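Just one protein chain is left out here, and the rest sit where they should.
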C-alpha cells in the first residue's frame, strides 16, 4: 500500500529552534514510515521528555509522550499487549543515557520489539544546555562551568557490550544513511538501537553540524560486516578525528523478539477493547 | 602496619544459609583488607540490599547499608567528601544489574574511587529465588515458572563496552584468585568492578558450586594481557562449557579517579566534623 | 456440634518445613468442615532464625489469631522455650526427638521425625508429614482427610512422592497413637461448612485480578507483595495474560502504564520502598488518566524497615503520593475473601474513572490463610467504562482522548482503533492530547480531572458497622486490623458493653458523612491501626474535623489480635495527635 507522507503532517507550530538537527530526523522518519506503507494510526511513538521527545508532538501518529527517561518501559508494556502497532521509542541523550540508562540495558536484554532512536546532541537542549553523559570532556555548560571533567559515554560500545540485536549510529546530516538504517530496523523483530548524532545550534557550540559533517564516515560503505561483533567493537572505540557511523552490529543469530519469547503464539488475544471475564474456575478450584 | 584479621570479626550470628558462597567471599575480603594493613575504621563498606548486601552486617567495619540497588550513588557521595576511607561497594546481581543498573553505567563513566564487588549467584537469594538479570535461560523460578525466556546478561561484556577502569570476574571457589584481584583493585585509584560468581545452594540448583568449579578457568594464567581491550571483549563473550575468570581489563592509560577529576587538589578540606562558615562575602557582593 | 476454637503453632527454623506442616494441617482443618485463620511469623532470612506458623480453627468464622494454644509442634528448641507458656492448660507439645531439650513433661510427645520419615517415606524431609500425622492424630482428626490433603498437595511432585508422604503421615499418626499417653483438649469434630477455599490475602488478590480480566502484570519482587505476581506468573500459560519481572519498580509501573494505554487491564504489586519508586509513574497515570491497579502490600518502614513484618503505615503516603494534584481511589480489603472482590472491583473503578487505584494490603493479610466459600464467579462484573468501538471512531473526524465532560470522564480509545491516532501525554494538554501552556486550558483540564473525584464520591464502598446499635464505643479501623476489632467487639459485648466496629473497605474518596452518621452519638471513638501516628484517625480529622478520642496503635511489626485491642482500650490507649 502506498501511503502519502503528508498523512503524517500535523497542523501545529513546531517549537524547535531554527537550524536544529531534529527537523531532518523527523523528515526522514516520516518518509521512511510512509515508504513502508504504514499509516499514522498503525504506528506508535513512545516519546521521552526533551527536545527529541517533543518529536511525538510534531507529526501525526499515535503518541505516548511519557516521563523523562521512561520511554522504554512504556514501549515494552505497549508492545507486549498489542502486536498490530509498529512501535518506535524516541528520546534524547539525557533521556536515554542518564535518566533512562537502566531501561536501556534491559530493553536490549529483553530484545523488545521496538526501534529506539536516541537523538544525541551531546547536551541537554530543552533545559538549556547542561552537560549530558555524552558531552565532550572540557565542554563548559551551566553544570560544568569549569569544564566537564569526564569523557563522554560511548553508547555504541556499551550497546555492543550488551550484544544488542541491532546497533547503529547515524547523523542528522546524512539523511540517506539514516533512512536506510531506519527502514531496515523497522522491518526486524526485536530491538533496534540507533544513536543519531545531531547539532544543537542553541547550546552545543562544539559539536556543530559542521563538526560532525567533517568527521563522520560510513563503516558499511568501507566494508564493515554487521555480523562481525568483534570488529564492530573495535570500530566503536573510534571517536575524534573520525567518527564511524552505519550499522555496527546485527545479530547473525537473532534471538526471538521479546513478544514472541514471552507470549509465544497467543499475543493477539491480549488486548483490544472487548474483554470477557476469564475462566478462572479451574484455578479457583485448585484451592478447594 | 600489620593488622590482625581478627579485628574484622564481629560477634553476631551470620544469617546466611550453610554452604552459601558468601562465606568464602567475606573470608577473602577480611584477609585482603588486613593484609593491606587497613584497620576496620579505615574502611567503608557501602552495601546494597540482598544476601550479598548483608555482608556489611557480618564483619566489623564502617558500613552504610543502604537501599536495594543504590549503593553506588551513596558510595560516590561518600568518596567525594572523604578521601581517608578505603571504600568498597558490595551487593548482589539483582541489586547491581537490575535495580541499580543505571548507577553502574555512571559509576564506570565517572570512574569513582570505589571497588565494587557484585556477588553474582545468578538468582535473587534474599527474596527467595526469583530470576535475576544474570539467570540462565530456561531456569524455572517463582517468576519464571515456565522457564526463563531470556538469556542471562553478560556483565563483563557490558563493563568492557563501558571501558571501565578495571574489570574482573572471579569465583567464590577460587579464594586465591579472588584475593589477588581484590588486593590489586584496592590499591588502584578509580573504579574497580569485580563480578564474583558464587553458589546459592538454597535457590540456584543449576549454577551450583560444582557447576562453576568445572567451568571456570583463569585467563591471566593463560596469558591474557589486561591491557588488551579487544581480546578482553572476545574472551568475555565466552560462557558455557568454559567460563573465563581473572582480570579482563585494566585501562593501560588510566584516567584520574573521580575525586581527583572533580576536586583536584582540594579534597581534603571538604569534610570532617569541624565546619567554619564559608567566606561568601565576595560572592554576595557580586549581586550588589 | 459443640463450639470449638483451637490453635496449633508450628515453630522452627527457616527452611525446616514449618510451612509444609502448617499447610497440611490447614487444608485438613478446612476439609473437616472447619473455619480457619493461619498466620506466619518469619525472619528476613532463608535458613535459621526462629519462625512460626499459627493455625486457628473453629466451628465459626475466625478473623484473627488467638493468644493461647492447644497444640505446639516444635521443630527446634526455641519453639519450646518461647511458646510452651502459650499453651492452654492441658495443651500438648509434639517435638522433634532430635532437639536437645529437657522433657517438657507428661503432656508431650517426642517424635522421631527424621527417622520415621526415612523409614516410611524414604527421606528424612518426610519428617514433616510425620509431624503432621502425629499432630492430626493427637487432635483426633479424620485420617482419611489428612491423607487426601497430602495426596493433593504433593500431586505435582508425582504420585511416588505423594504416596511416600501419606505413608510418613500414617507412621506419625501410629506413633502418636502408641506413644502419646497424655490428653489433648482439642478433639476435632466435623464442622458444618461446605467445601471451602483456603486462600491467603495475596492469593485472593491475584485470583480477583484474574477474574477481572487483568491482562498485564509487571512487578519487581518485594516481600510481602511478591506472592501476588508469582501467583499470576504461574497462570500465564493458560490465560491471555502477560507477566514480566521488571528491572526495577519504575519500569514496572511504566510498563503497566504502556500496557493499559495500549488497551489491556494492567496492574503492579509492590511494597514500601518499591512503591516509593513508583510515585513518579503514579503521577503520570494521574496526568494521562491511565487506569492502573496498584496492589500495595504494606510492611514496616521507613526504608527497608522490617522486610517480612506487618504494618499499616502507608495510608497517608499513598493518598498524597505523586507530584501535582490528581484523583485516585484507595481500597483496603479486610479479609482474604474481600480481597478477591476488591481486586475485581478495583479494575472497574480504575477504568471507569481512568485513574490509578490502590488496593492496600499488609503482610498480615497478604500471608495469612483464611477459609471462605467458593466465589460465585458469575457475580464478577467487568465494566470498562466508556470505551469507544471501532465504528464510533471511524465516524469521528478526529479522536480527542481528553474531551472535557461534566463527569470529567472522557471516552477512551486505543492506538490504531478505527484508523484514529491517540495522543497520551505527560505534559498539560488540550482535549486532543497535544501540549499547551494556555492558562485557561490548564484550569479547565485540572478541573476536569478533579471532577472525577466528585463523580466517584457517590459510589464509594460504604463503611460498615458491626456490633451493637447505638454504641457507646466505636472502634474505627481498616484493613486486616478489622479482624481483631471484630472479635474484640464480640468479646466486649459478651461482657455487657455496647461496642461497635466501624470499618472502611474504601478509604478514598473518604466517606466522611457516612462515617459521621455511623459514629452517631457514640461516647468514644477509638481508632485502631497498625502504625505509630494513627493515620486513619488523622484522615478522619482531615476529612470531617472530628478526632478520635483514643487510639490503639501497634507498630512493632507483629500483628495485633482481639486481646491486644481489649487490653489497650482498657489501659486508655494512646493519643498520638
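Going in written order, the chains are labelled A, B and C, and every chain counts its residues from 1.
The definition used in the following text is that a residue touches a chain if its C-beta (ideal position, glycine included) is under 8 Å from a C-beta of that chain, and two chains touch if they have at least 3 such contacts.
Quantities reported herein were computed from a predicted structural model and do not represent experimental measurements.
Undergrad: Considering the complete complex, which visible chains touch the unshown chain?
TA: Touch partners of the hidden chain, whole complex considered, are A, B, C.
Undergrad: If the hidden chain were put back, which of B:25, B:55, B:78 or B:98 would touch it?
TA: Among B:25, B:55, B:78 or B:98, only B:78 touches the chain that is not shown.
Undergrad: Just one of B:39, B:183 or B:237 touches the chain that is missing; which is it?
TA: B:39
Undergrad: Quick one: which of C:446, C:493 or C:514 touches the chain that's been left out?
TA: Selected residue, touching the omitted chain: C:446.
Undergrad: With the full complex in mind, choose from C:171, C:277 or C:294 the residue touching the hidden chain.
TA: Residue touching the chain left out of view: C:277.
Undergrad: What chain A residues would touch the chain not displayed?
TA: 13, 15-18, 49, 51, 67-69, 94, 98-99, 101, 124-128, 130-131, 133, 142-146, 202-203
Undergrad: Which parts of chain B are in contact with the chain that was left out?
TA: Touching the chain left out of view, chain B contributes residues 12, 39-42, 44, 46, 49, 57, 60-67, 70, 72-82, 84-85, 102-103, 105-106, 110, 262-263, 266, 269-273, 275-278, 280-285, 287-288.
Undergrad: Since one chain isn't shown, list which residues of chain C touch it in the complete complex.
TA: Contact residues on chain C toward the absent chain are 43-44, 250, 272-273, 275-277, 279-280, 282-284, 286-288, 300-309, 311, 313-314, 316-317, 319-326, 426-428, 437, 439-440, 442-443, 446-447, 450, 531-533, 538, 541-542, 545-547, 555-558.
Methods note: only the chains that are shown with their structure count from here on.
Undergrad: If you tally C-beta pairs in contact for every chain pair, which pair wins? Let me know.
TA: The chain pair sharing the largest number of C-beta contacts is A-C.
Undergrad: Using mean C-alpha positions as chain centres, tell me how far chain B is from chain C in Å, no decimals.
TA: 37
Undergrad: What's the distance between the Cα centroids of chain A and chain C, rounded to whole Å?
TA: 41
Undergrad: Where in chain B do residues touch two or more other chains at once?
TA: Correct list: 98, 101, 133.
Undergrad: If I count partner chains per residue in chain C, which residues reach a count of at least 2?
TA: Chain C, residues with two or more chain partners: 243, 247-248.
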